[in-house]
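Every protein chain of the complex appears in place save one, which is left out.
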Amino acid sequence: MQVTNLTDQNIDSASILSSAKGRKRTIVGVLTSNPKIAVGVGIVAFFVLTAIAAPLLTPYDPNATIVTGSLPPSAAHIFGTTGLGQDMFAQIVYGARVTILIGFTAAIGSTLLQVFFGLTSGYFGGIVGDALNLFINVFLVLPGLPLAIVLASLASANAATNNNEAVIALVLLFTTWAYGARVLRAQTLSLKERDFVAAARATGEGTLHIIFAEILPNEIALVAATFVGTFVYAVGAEVALEFLGLGNTSQASWGEILYWAQANSALIIGKWWQFVPAGLCIAFLCAGLAFINFGIDELANPRLRVERSRHRRVLPKKNKAVAP
Amino acid sequence: MRHLLRRVGFYLVALWAAVTFNFIIPRLMPGDPAEAYIAKLQGQHVTRQEMDAIRQLFGVNPNVPLWRQYLDYLNGLLHGNLGISTSQFPTSVLDVLRQSLPWTMGLVGVALIVSFISGTLVGMIIAWRRGSWYDTAIPPILTFLSAVPYFWMALALVYVFGVGLNWFPSNSGYDVFNVTPGWNSDFIVSVAQHAILPVITLVIGSLAGWVLTMRNTMLTTLSEDYVMMAQAKGLPERRVMFNYAGRNAILPSITSFSISLGLVVSGSLLTEIVFNYPGIGYALYQAVQADDYALVEGCFLVIALAVLIANFLAELVYTLLDPRVRRGGS
Partner (left out) sequence: MTLQTLLEIKSLSVDYGSASGAVHAVDDVSLTLERGQVLGLAGESGSGKSTLAYAITRLLNPPAVITNGEILYYGRKNADAAAPVDILDMSRSELRTFRWSELAIVFQSAMNALNPVMNLEIQITDVIKAHNPGLSASARRGRALELLRLVGIAPDRLRSFPHELSGGMRQRAIIAIALALAPEIIIMDEPTTALDVVVQRDILSQILALRTEFGFSIIFITHDLSLLLELADKIAIMYAGRIVELATREEIYRQPRHPYTRGLLNSFPTLHGPRRRMSGIPGSPPDLRSVPPGCAFHPRCPYAFDACPKIVPALLDIPTGKTTPNALVACHLYDPALNPEGAESVLNAQSNDHTDAAPPPQVELSASSDAGGEQ
């Protein structure tokens, strides 16, 4: 899925922030001024709040068997029950915690890797830079999900690593960093030619300082965008791995709900409620994150913006300037 | 030419990395997948030769130094030794892969072509007609559709069209009960029918990527001077859109092809599982369920190899389309 178009474009983080200041707004103001970002943040916040407030939203324990078998939605169980008789709604809201947490952790870790590899491979030239670049490209071209499947499946051979969410997060971290690293590398390559870097070198700043205290702040917008993109991808991959049975099958999460639904052949026998809620939640969460990224795209690339006249209509109806 | 050779070299390195990965990981994992694997085989009728081949793959012999094991492993690979499948005993992994690969290639190939062509066309057109109602409506809808997990999409389609409406078959690659495989029209028709829902799943999931990439690069391209000059020349609108804007805007799509391909491959794995489609993904799934590590690794290798080849082809196409890279750029 396409989650961002900030590929090798040079994003001028400084200009985004300064244009925000120019309009006498804070970063929050800028973020909410763009409708796409606002919608995306709203959706994600909704799910995060739901996850946090899970105990308040449902009296049931998600893992407790309440009834026998899978019942359709009713007043007592608004999303119905699973094949094992657990309340589906409870599974969804508690499962949100697991899903979001795993995705978030994997995204954070992956972003750290991205920043490290991206910036160092972009800043250092010569053999070091080339070697790091090769490393990134190899990881980039190897297909991520199959790699994750192999890792997770081999990890499940061992009792210690079997059924462990941390393993999933680690596996995802390992397989999702390459894309962001390449994007950051491209940006670093162009930034390192700028005068402020030469000036920092001339005043005797250490290499680490230059990379992380001078160059990195200028790439914040890009890092944010790739973080969000990684988050989306991590959620998707995490759900996929769980669906395949490589996750913790005894712990409720959105992916595990789908795993059990498939294991119980829910669709064939017509128990759609085992599938629909989890799938829709995943879709909305990922869509929300994707919207945030598209909004950041628009902030960074003015050509993508559609100027809307907020006040009275200033333009006449017939536009002769427009070339047919 | 040199540029191409460098790229070939890169892909060989990547292939080597995949192969080495398969070698190292089982040996690094806590616990010992190799032991478990061998143990599974003990109960079966396995020849001495096959046993040795397995040992080679997983390195269960601690007396042999690691580098030696590595060389043996590589040597074995070149001879097609990928082990024996425990989940489909006694078929060798190589044979399982050989049977499954064509199904996946057909599925992914068709889906890619359909979604790439229609995606870039739609993206180009909505960018051209910027500000129209479909430019406002289509991107968000597609974003949402692409955020839906592939297999969920597959399941939804199975439910609605397969189980519910029964318009299309939702199981297997062809009608196993009534049709015999071979170059007969019954088989071909059956294959086509059974491919419809899986292909639609893949197309819907990947369409958004093409459309949005093309739309965004097209919007950037449309503000270039050469597009304005083409309009100033009084050229027909179609020519400006396709030959001036489109031809340039499509280049980044081809560059990002490798990423998209990775995603489509992942998507196809999951789609095959839902539809019980007899491709590599389905084989991988069954292997994972049965702890058939040799087959798991074999599938990974095949998938990696296919992805690398496809990427290389995409780079070739890019070189053909963009004259600036042909002589190493200006």
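So that you can tell them apart, the chains are marked A and B in the order they are listed, and the count of residues begins at 1 in each.
We adopt the following convention: a contact is a pair of C-beta atoms (placed from the backbone, for glycine too) under 8 Å apart; a residue touches a chain by one contact, two chains touch by 3 or more.
These numbers were taken from a predicted model, which means no experiment stands behind them.
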| query | Which one touches the absent chain: B:134, B:167 or B:226? | reply | B:226
| request: From the listed residues B:248, B:266 or B:311, report the one that touches the chain absent from this view. | output: B:248
| message | Residue by residue, what part of chain B touches the chain that was omitted? | response | 131, 223-226, 228-236, 239, 243-244, 247-248, 321-324, 329-330
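As a convention for this text, only the chains that are shown with their structure count from here on.
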| task | List the centre-to-centre spacing of chain A and chain B in whole Å, with centres computed as mean CA coordinates. | result | 22
| field | Contacting residues of chain B [partner chain A, same complex] | value | 10-11, 13-14, 17-18, 21-22, 25-26, 29-33, 36, 130-131, 136, 139-140, 143-144, 146-152, 155-156, 158-159, 163, 205-206, 208-210, 212-213, 216-217, 219-220, 223, 231, 237, 252, 255-256, 258-260, 262-263, 265-266, 269-270, 273-274, 284-285, 287-289, 291, 293, 296-297, 299-300, 303-304, 307-308, 311
| query | Which part of chain A faces chain B closely enough to touch in the complex? | reply | 1-2, 5, 7, 134, 137-138, 140-147, 149-151, 153-161, 179, 232, 236-237, 239-240, 243-246, 258, 262, 267-268, 270, 272, 275, 279, 282-287, 289-291, 294, 297, 301, 303-304, 306, 323-324
